[in-house]
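Note that one protein chain is taken out, while the other chains of the complex remain in position.
Moving on, here comes subunit A:
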Amino acid sequence: MCLGVPMRVVSVGEDGVVAEIDGVRKDASLMLLDEEVKEGDFIIVHAGFAISKLDEEDARETLRLMREVFRPEDMA
């Protein structure tokens, strides 16, 4: 129940968006989101409401730093 799912915004309407993950599309209300969203953004959807926007840059940076630290050759 508490599962929040990251989904990609495919269209933005007046009160909500249509978001998609793995080919499944769902409506998500924007009533609880205090950030602007546009098509292509990733949002966390919980029980039909967008609750947070996913900072993709931050995610990529985390991964980049980790890859740098954990190079396969260092992990024998």
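The rule is short, and it goes like this: a residue touches a chain if its C-beta (ideal position, glycine included) is under 8 Å from a C-beta of that chain, and two chains touch if they have at least 3 such contacts; residues count from 1.
Keep this in mind: contacts and distances are computed from a predicted model.
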### Summary
Complex minus one chain; that chain's UniProt name from "Penicillin-binding protein 1B", "Cobyrinic acid ac-diamide synthase", "Pyruvate dehydrogenase E1 component subunit alpha" or "Hydrogenase formation protein HypD" is "Hydrogenase formation protein HypD"
## Note on the structure
Across the whole complex, the chain not displayed is touched by subunit A residues 1-4, 6, 8, 21, 26, 29, 31-34, 42, 44, 46-49, 51-52, 54-56, 58-60, 62-63, 66-67, 69-70, 72, 74-75
